[in-house]
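Apart from one protein chain that is not included, each protein chain of the complex appears where it belongs.
Should a chain be cited, it is by its letter among A, B and C, assigned in written order, with residues numbered from 1 in that chain.
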Amino acid sequence: MLQIKDLVAGYEMRKKWVAAVDHVSLNVKKDDFLGLAGESGCGKSTLAFSIMGLLKKPGKIKSGSILFKGKDLTKMNNEELRNTRWKDISMVFQSAMNSLNPVMRIGDQIVDSILAHKMVKKEKAYERAKELLKLVNISPDRVNSYPHQLSGGMKQRVMIAMALSLKPSLIIMDEPTTALDVVVQRMIIEEIGEIREKLGFSILFITHDLSLLVEISKKIAIMYAGEIVEIANSQELYSNPLHPYTYGLMSSFPTLVGPLKRSDGIPGRPPDLSQPIEGCRFYDRCSKRMDICRKRHPNLIDMGNNHMVACWLYSGDKNE
Amino acid sequence: MKNSYIAPFFGNKKGMSGLLIITLFVVVAVIAPYISPFNPNEMVDIPLQAPSFAHWLGTNHLGQDLLSRVIWGTRTSLMVGIVTGLLSTIFSMIIGLSAGYFGGVIDEILTTITNIFLVIPGLPLMIVIAAYLKFRGVTPIIIVIAITGWPSGARLLRSQMLSLRNREFVTAARILGEKSTHMIFSEIFPLMLSLVVANFFSAAIYAILGEAALEFLGLGDVNIVTWGTILYWAQNNQALLTGAWWWILAPGLCISVLGAGFALLNFSMDEISNPKLRGR
Amino acid sequence: MNDFLKLEGVSMHFPIRKFGKRTRYVHAMDDVSFSLKKGEILSLVGESGSGKTTTARVIAKVYTPTSGNVFVNGNLVSKKMHTSKLKEYRQRVQMIFQDPFSSLNPTKRVRSILSRPFVLYKSMSNSKEIRQAERDVLEVVGLTPTDFYLDKFPHELSGGQRQRVGIARAISVEPDLILADEPTSMLDVSIRLSIMNTLLKLKEERNISYLYITHDLAGARYVSDRIIVMYAGMIMEIGPAEELIQHPLHPYTQLLKRAAPSPETGFNKKKLGYVGEVPSLISPPKACRFSPRCPFAMEKCSKEIPPLYEIGDRKVRCFLYEKSNQENVRFDES
Partner (left out) sequence: MRYILRKTGFFFLTLWAAVTLNFIIPRLMPGNPAENLVARFQGQISDKALRAIEIAFGLNVHESMINQYFEYLGNTLRGNFGTSLVYFPTPVIKIIDQSLPWTLGLFGLSTIIGFVIGTLLGIYVAWRRESNVSSVTLVSALFVRSFPYFWFGLILLYIFGFMLGWFPLGGAYSTKTSLNGLSYVISVIHHGFLPALTIIISSLGGWLLTMRNNMISVLVEDYITVAEAKGLKERDIMLKYAARNAILPSITGFAMSLGFIVGGAILTEIVYSYPGMGYILYQSVIGQDYPLMQAIFLMISLSVLLANLVADILYGFIDPRVRE
C-alpha cells in the first residue's frame, strides 16, 4: 500500500546538508502494524513528515519516491496532496497538548476535517464527530468542549478520533503516547488496538520506546542516524536481535520480571549527520566493530524469515 | 557566548541599517559646530527662502538657515531620546524586575500600578503635567516623558523575569546555595539583556516622538533649537499656508528616520533573541 | 542504621489566588511521612500530579511546607533558616534535575557552571586549583577528555552529557543526599542505563543516599533499595523494591504494574480496559484518593482516608489491609 523507495530527505542549513533520512526504503502493507523505533534525531519524524508532505523549509525531500496505492506523493501538486492527506493517510502527532486549536471547540475541529474533503451537510458531519468521540471513549456531548477543558489523555483521544474521521487506510502515529502517563498510555494503546480490529486500517507507529513497540506491533523497523538498520517481526526481533544497535537497545530498558541484570546501555552519541560518513554509522558506538565497518557502508540484507539487517557481521562478502 | 550573541546581528540587514542610521545622527550631533554652515540663531538671509544652493533647506521667518537649525537640533533631540529612553528603561527595570522576582503582594501592587499607568493615555497626561510646570526646558520634558513611558517595558520585563525565575537553572543555583544577588545579576540578567536593550530602543522611539509632540505644542522651551521647536515655529507662523513646505519637511523626516533607526534595531533584536520571528 | 532523612506528616498546599484572596488550595502533597537511611536509594514512583516532584522540592527547601516536619540527620529543618545554617543544609542536600536542557544556564560554559560549588563550599579562589578540581569531578562522572568539555556551552552537548554535568555539579558539593528528579526521563533510551549506573557507582564509592523520583516502575526496580508509590499527593505504599514490584499490595500499585510496558509478556497480557483518570487536587474530598478508580472500593473508602497499615516491613494505605479485612485480601498476580 505504502512504498517508500530510496528516500533521501533532510534539512538545508547554510550550505550544509543534514541528511536526516538517508536512502530509506520501507513498505507498509494493508492491515499492517509497523513500528518504527529509534532515538531522538534519528530521522523518524522527518520520515513521517515526508510521507505527509509536511516537511517545511529548510526541510526538503532530495530524492526517492513515496508511492501510496501506486501514486507518488512526492510528485503531487498542492491540490492533489491536500486531497490525499487525511482522506487516505492521516496522522496522530506527538504533542497532544498543542495539536488542538485552543480557541475552537473540538467538535468543530473534527467537523472541518470532514468538510474539507466531503460534500456532506454540517449536521451530518456533527453526527459523525459524535460517533467518532464515542469510538474513542469520550462522551459525545464533549463536541462542545474546548481543548483546555480536556485532560491530556482525552486530547490525544480526540486527535485519534480526528485521524479516523475520513476512514483513512493508513494512520501514522508519531509518538502518540510519549507525553502521557503510563496508565493513560496503556489505555490508549489498547483502544487503538481495538479500533483497528473493528475498522481495519494500517498503522505506522513511530516511537523511541522499543519495549512498548515489541508488545504492540507486528513488525518493527529500527532506525539509526537516518537509516533503517534492521527490520523483522516483533517477536523475532525481540528474541533474536541481529544488529548490535538493536541488541543494545533491547538491553537498554530495565525489566519488571526476571533477574536484575546490570547493563550499560550504548555508550557515546549518534554521529553528526551534516558530515559525510563513509562506513557504518554505528561504528563509533559499536562493540563488535571490524575494520571493514569503518570503510564501507553495510546494506540491508535478507537473513530469511523476513528479517533484514544492515551489518557486516552477517555479510558473506566481508573480505571483498 | 559573546560571539553567538553579536555575530547574528552583523548578518541582520535590518539591524545593520538601523545601526547605520543611529550612528549617522550621533556623528552629526557630535560634529554639529563643524558642519553647520551658519549660526542657527542668527538672521543670515532673507526670510522664507525656498531651498537653494546657499541654503539647502531654505530659511525660516526670521531668515535663519534651516539646515543649520536641523543640524544643531539633532543634538538636543538625540540627547533627549537617549537620556529619556535610559531613564524609562531604568524605571521599567526596577518596577518590572522586582515585581517578577519577589512575587506575592509586591508583585500584585506593582503590577496593578503598571496596568493603571499602561491604560491612562500618555500624551494627554504629559500635556497636563507639562502645562502645570512653571519653567520650560529640556529637563522637565525628559522627566515628564520618563514618567509616562515606563509601564509597557515594566510589563514585558516582569513577564520575562517570571518565566526565567522559574527556569530550572535558577532553582539549581538556589539549591546550590547561591545568594539572591548572584542569581539576579549573574544567572538571570545575562539572559534578559537582549530584552532590556530592545526595551531601551522602544523607549527611545517613544521619547523622540513624545518630545517632538510636546515641543510642537509649545510645552518645551521654544527658544532652544530642536526638531520639535522648528516645527513649533513653523506651525505658529502658518508655514503651510504660506507655502513654506521646506520648513516642516526636514525636521519631520529626521524624527521619522531616527525613530525608524531605533525601530529597525529593536526589530532585529527581537529576531535574534527569538529565532521564530526570523522571516528569511 | 540511622535514618538520614525523615519526613513527618508533611503537606504542601498551593493557594489558588483569586482577587488576592486565597480560597482554594491545590493539595499537591498530603500527610507524607517516610524515612531514608544513609547510603540508601529510595524511589518515589508515581504519575504526573502524584506529588513526587513537590516532595523533592520541599526537601530541597524550594518550597516551605504547609505543615509537617522534615528532619535531616536527626535535626529539625526549620522553616526559616539562618543563612549559615541554610548553607550547611545545602551542602548536605543537593538535587539533579529532570530537564538537562533547562537546568544549566545557557549563557555559561561548563567551566564556569562547575566552578560555583568550589567557590561556595571549598572557598577556592585560585583558578588553577578550581580548574583541577573541575577536571577531577568531570573524570568521576565520565566526561573525558575533561578539558574538551570544560570549554563547552550546554547547547553544544548532548542530553546525556548535560545530565552528567548536572551530576558533577551536585557531587562537587559533596552532599550526603541527592534528590534525583526523573534524571533519565528526558534522555534517549540507550544512555539511560549508563546515567543510572553512574548514580549507583557514586552511591557505592561515596555512600551518597538518593531520593530517586521516577514514573518508571522498572527503572525504580533497577536502581533502588526501597520504593514509595505516590498517588494524587499521598503515599499509597512503601516497601522493599523487589517485593513491592513482584507482589504489589495496593490496588494502585497493581494498576501501575499492569500498565507498564513489558515485552516479556507481550500480547497475552490481560487488558486493562477503561480505568478512569487522576482526580483533581483542588480541595479533594476526605476519602481514599484512589477510590473512584479502585476495583475493590468499599463504602468506607469514599468516606475517610485510610491510614498507612503496617504489614511486615511494608506499609500500605488501603482499607483492604485493615485487620478485619486481611482474610479477604486478593493479590493480583498479573
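Assume contacts are C-beta pairs under 8 Å (C-beta built on N, C-alpha and C of every residue); 3 or more make two chains touch, one makes a residue touch a chain.
All values reported here derive from a predicted model rather than from experimental measurement.
Engineer: Which candidate, B:52, B:115 or B:180, sits in contact with the chain we can't see?
Structural biologist: Considering all chains, including the one not shown, the answer is B:115.
Engineer: Among A:47, A:100 or A:280, which one touches the chain that has been omitted from the display?
Structural biologist: Of the candidates A:47, A:100 or A:280, A:100 is in touch with the missing chain.
Engineer: Among B:43, B:79, B:94 or B:125, exactly one should touch the missing chain; which is it?
Structural biologist: From the options B:43, B:79, B:94 or B:125, the contact with the absent chain belongs to B:125.
Engineer: Which is it among B:56, B:102 or B:245 that touches the chain not included here?
Structural biologist: Answering carefully, the residue with contact to the hidden chain is B:245.
Engineer: Hey, which chain B residues sit against the chain that's not shown?
Structural biologist: On the chain B side, contact with the omitted chain comes from 14, 112, 115-116, 118-129, 131-134, 152, 205-206, 209, 212-213, 216-219, 231, 235, 240-241, 243, 245, 248-249, 251-252, 255-260, 262-264, 267, 270, 274, 276-277, 279-280.
Engineer: Where does chain A touch the missing chain, residue by residue?
Structural biologist: These residues of chain A touch the chain that is not shown: 52, 54, 81-87, 90-91, 93-95, 98-104, 112-113, 116-117, 146, 148, 159, 162.
We take it that only the chains that are shown with their structure count from here on.
Engineer: Walk from chain A over to chain B along touching chains and report the minimum step count.
Structural biologist: Tracing touching chains, the least step count from chain A to chain B comes to 2.
Engineer: Return the distance between the CA-based centres of chain B and chain C, expressed in whole Å.
Structural biologist: 50
Engineer: Starting from the mean Cα coordinates of chain A and chain C, work out the distance between those two points in Å.
Structural biologist: 32
Engineer: Taking the touch rule as given, give the residues of chain C at its contact with chain A in the complex, in rising order.
Structural biologist: Going by the criterion above, the answer is residues 47-48, 158-161, 188-194, 196-197, 215-219, 221-222, 245-246, 255-267, 269, 271-275, 277-278.
Engineer: Okay, in this complex, where on chain A does chain C touch?
Structural biologist: By the definition above, chain A touches chain C via 39-40, 137, 151, 153-154, 181-187, 190, 208-212, 214-216, 235, 238, 248-249, 252-258, 260, 262-267, 269.
Engineer: Touching residues of chain C toward chain B in the complex: what are they?
Structural biologist: 20, 57, 60-62, 86-87, 90-91, 93-95, 97-99, 102-109, 116-117, 120-121, 153, 166, 169, 173
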